[in-house]
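Heads up, one of the protein chains got dropped from this complex, but the rest are sitting where they should.
Moving on to chain A:
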Amino acid sequence: MDAFTQLFEKGRNGPCRPWPRAEVSAAEWTALTGHLVAGDLVLMGLWGDAGAAHMALREEGGGRLAVATCPCPDGTFPSVARHHAPAARLERTVRDLFGLVAEGAPDPRPWLDHGRWGVRHPLGTSVRAEPAGDANVVLAADAYPFLAAEGEGLHQIPVGPVHAGIIEPGHFRFSCYGETVVRLEGRLGYVHKGIEGLMAGADIARAARLAGRQSGDSTVAYALAFCRAVEAARGIVVPERAHALRAVMAELERLANHLGDIGGICNDAAFALMLAHCGVLRELVLRASARGFGHRLMMDKVVPGGVACDLAPEGVAALRALVAHARAAFPALVELYDNTASLQDRTVGTGFTRPDHVRQFGAGGYVGRASGRAFDARRSLPYPPYDRLPFEVAGRTEGDVNARVWVRIREVEESLGLIVRLLDTLPAGPVLAELNGTGEGRAGEGLAVVEGFRGDVLAFVALGADGRVRRAHLRDPSWFQWPLLETAIEGNIVADFPLCNKSFNCSYSGVDL
């Protein structure tokens, strides 16, 4: 029996639903790391807790998920990143927030902690005393040592955290040879709000609202992931109609974001016409969402137990009208994208992301699917109502900006079809489960994976006996996409960075927590 099956079996009687969680020894933890390196397991997340580190793992090609927990009585656990690079920033985060040190980690620099909070290890309880004068503990923002790029004629371009456009803050350090980028290193953490600190001790209604604000563009996906984890922990059965309405919202969110991205990518290639037309379609999606669900971004509409409001017949009509309009207008835009040589000249071959990197990092969303990784949580880890809905998972193999645009185009078309199918088969009945009495007063844990527009969002929620959140962690898909952006820009010119960046459209807020 391999290490994963052992973990899976050991966790069967554990506290976590629907996927198991079990404590493992340091040796077992390291054995599991070996499977990550070998590629038969995919890292789905790594996060800290009071005196322990958790690691969510998925069988490559299989539908099984499990969480390994490594107790850290002395404040340390064996580093995963030492052997498996995708864990690096996650381990740095665990250290910053909990003070748990990944023994043998390749990168000792802090990540989220910029030395501005006035506290260290704000979520930690088992803080290991750092040796005095450890330069890595509290660093002035300006003193962050970026990775070196050395050679004759190299120069650095620092960008951010305040950027030129209306986007989130982050710092990018380019090392260039002439116009060519030799190395890019990102430094994030600027929008760290302490979400996990605020969630701990919160009741589930407030925690769901917080979850919906970890990354506002994915508010439906985040709220859905959080609620599914809570429902798993407490054994709440969500009504069928609520499942369907949640999926309608999720597809509307995907539509709005993909339309915005397609326009934005073309605009970053100086083709404003696409932005104008996609912007109109995006606005229509938001207005139809507001008419159907009462909020343009549908914030706080997915709640534990179901959805906050039913979809009225007028809402159904508004959504049907939206789909009809989008289906009529979108093909001309696709044709415009496909037939504009000056635009293709910018997107084809730009920002190539290697398929082996995508596999190693377990990168989801359009980043993974444009580089030949077929993973889509709606298909690979199916949840209602997608487990009974026919739909195509878009995929390309070229791995460039163009491929990421095409994956989005196909997903826009697919989402339009899904919305129609969901509305056609909308079950009648209640939209919110009765929460009273279901699992209340019983501690429990839930794990959920939901496909947001930019990839899979993982949620882990541990509820205390008082019904409040003891620990919640939501892992943004961008954790495994940001590092790949740094590889995608290598060898491209500086002027193509906005294009590459927009084609990834990673979340800052989602990973800054």
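One rule holds for everything that comes next: contacts are C-beta pairs under 8 Å (C-beta built on N, C-alpha and C of every residue); 3 or more make two chains touch, one makes a residue touch a chain; residues count from 1.
To be clear about the criterion, contacts and distances are computed from a predicted model.
Chemist: One chain isn't displayed here; going by UniProt, is it "L-lactate dehydrogenase complex protein LldF", "NADH-quinone oxidoreductase subunit NuoB", "4Fe-4S dicluster domain-containing protein" or "Putative aldouronate transport system permease protein"?
Modeler: Listed in its UniProt record, the absent chain's protein name reads "NADH-quinone oxidoreductase subunit NuoB".
Chemist: Looking at the whole complex, which of A:S175, A:N402, A:N492 or A:S507 touches the chain that is not displayed?
Modeler: A:S507
Chemist: Which one, A:S175, A:Q214 or A:N492, makes contact with the chain that was left out?
Modeler: In the complete complex, the chain left out is touched by residue A:Q214.
Chemist: Among A:V37, A:L147, A:V162 or A:A495, which residue is in touch with the absent chain?
Modeler: Result: among the candidates, A:V162 touches the missing chain.
Chemist: Mind listing the chain A residues that contact the chain we can't see here?
Modeler: Where chain A meets the chain not shown: residues 112, 114, 116-119, 122, 141, 161-162, 164-169, 189-195, 197-198, 206, 209-210, 213-217, 219, 260, 273, 276-277, 279-280, 282-283, 286, 296-297, 299, 332, 336, 339-340, 507-509, 512.
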